[in-house]
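Read the structure below first, then the notes.
Of the protein chains in this complex, all but one are displayed in their positions.
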Amino acid sequence: MTELALLVQGLLDGSIYALIAVGLTLVYGLLRILHVAHAALFTLGGYVGVVVTNETGSFILALVAAMIVAGIAGMIIYRLVYQPILHLPPYVALIASIGLFIAMQEGFRFYDEQGVSYVNPPVQGTLELAGQTLQLAKIVTFFVAIILIGGLGLLAAKTRTGVAWRATVTMPAMAESFGINIIQVRYINFFIGSALAAVAGVMVSLTTNLVEPTSGDVWSYKALAIIVLGGLGSMRGTLIACFALGVLEAFATTTCVPLGNIQICLGEIMNRDAIAFAFLVIVLMIRPQGLFVRA
Amino acid sequence: MTTVLEVRDLRVVFGGVTAVDGVSFSVDDGQLLGLIGPNGAGKTTVMRSITGIVRPTSGNILLDGQRVTGLPIHRRMRRGLALSQQLVRPFREMSVIENVAFAAGYRKTGNPLKSLVTFDWTQERARATELLAMVEISSYADADTGSVPLGVLKRLEVARALALDPKVLLLDEPLAGLNSNEAVTLGDTIKRLNGDGLTVVLIEHNLGEVMRICPRLVVLDNGRKIGDGPAQEVMADPDVRAAYLGTGAGGSHAAA
Partner (left out) sequence: MEDLLNAYDMSLIRTAAVMVIMALSLNLITGFCGQISLGHAAFMGVGAYTSVVLSINGVDFILGTLAGMALAGILGILVGLTSLRVRHDFLAITTMGIVFLFSGIVEQSSFLGDTDGLSGYPHPAYGDFAYMVMTILLAIAVMLLSIYIRRSWMGATFKSIGDDEDTARILGIDVSLYKLAAFVMGTSLAGLAGSLYAHQTTIIQAENFGFIESITVLSMVVFGGVGSIAGVTVAAIVLTLLPLWSQFIGDYKLLFYGGLLFLMMRFAPYGLAGIVVRLQRLVFRRTGDTG
């Protein structure tokens, strides 16, 4: 496998992390909560995507439906779970979020334990790149992610509402004194973040053609590690960390380093997920404030 | 007179902004020094460099002639510094007297292994009782820290700092948030503690009280020292007057 192919593979995976991590960063930036239940919205998106595609035959409709359903679910979570406990010590919200995540996961199990699959999976097919087979769905995911996140970034940079929104995420107290409706911004954050997680859930379901109750787990655990790596609350840091981790995983799982006359292969010592967290622990040892911090 | 605390050519730069620019002063044994200056003058940064919360870019802090610049906060406190914080932060799960007694047990908490085999609070409670009397809040000894007024909590901060038997007591705006009556009585208490031989460095915005109780002032403006000496003389200095009465140009470009 060539370096180029690995790099591409890594960037494609990075875009999925990005779709998930944007929402986590938005929530953390505004509320200082590690939103573990975000994983369940990824899975919810996947379920809605598959079910609606199977019912209506339209994948685009399913994608939009998944975004809306997950977005509204995200707002409901803010209203019913986080808002009433914001004044309590931070571990309270964290643990509540974990509890909600597990409960939602079990809720999916009630609905369909075996998971759901597409009857006629859309966006299938493969592409050859430097001798490496890439799934078309992953490439589409990459561009969808770039368009959505890029568009959001543009909106935040160029429009009045966007600027107010950014200011609120960066310094909520300041924004409030300027008369910005901070509660509204929180709802918007939850909607957008959750909708993006749903997109990730739907797109990943295309590559696996399966959504199960635990589909979102590992992606989301790693997205949590990513926002820590990114310096918590820094959007740019988070996005860089997303692609960095994707590429790192692609290389680390396949590359071997000669040490004397033995070959050390990281992929043989630990699995892919462990590599991601080993990376997190090592980075935090060296840079306890995360890779990227706002000055 | 021996020098207890010395700040030597202290410079602190935060991300390109110079908050403290070459400040030096020393505090003699038994002095009551007022450290003042307009908003953003760098007082708090100097105080934080002394306690170790902020790492200076260059310069040194000496306690009893020994450099403490590289030491972590807790080791400086064990060398003879004590701080009464601006925002009162009592331990909420402990009563007023327990807060002070816990601090007074610093010999027992110096080493985790020792603390694990130590149970006796008699001496510390006795010491805490004395200290509460010294800052005149004995009647609140057993109260819950959540239910006492701010004036009491401010005094609790002072008593808790005194419990460390400090060589120098640093008071960070002890009068902030108090009404004028409370401020005057706490000012009297500080003056009395100093009269009993305690060395005190007082950061305070309440200029009236500072002038009333501090024989000596150090004035900062824009991160530099612009005055140092007997209170009346310093306040008569035109530069100091300009810094206080001027347009407040100092506050706008230096970080607090």
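Think of it as A and B in the order they're written, each chain with its own count starting at 1.
Throughout what follows, a contact is a pair of C-beta atoms (placed from the backbone, for glycine too) under 8 Å apart; a residue touches a chain by one contact, two chains touch by 3 or more.
Here the structure is a predicted model, which means the values were calculated and not measured.
The chain that is not drawn here is touched, among residues B:141, B:164, B:211 or B:242, by B:164. Per the touch definition above, the residue from A:12, A:34 or A:211 contacting the chain not shown is A:34. Interface residues of subunit A facing the missing partner chain: 28, 32, 34, 81, 84-85, 88-96, 98-107, 109-110, 221, 224-225, 228, 232, 268-278, 280-281, 284-285, 288-290. In the full complex, the hidden chain is touched by subunit B at residues 51, 72-75, 77-78, 83, 85, 89, 91-94, 102-103, 105-106, 108-110, 112, 114-119, 144, 147, 160, 163-164.
We take it that only the chains that are shown with their structure count from here on.
Chain centres here are Cα averages; for subunit A and subunit B they lie 47 Å apart.
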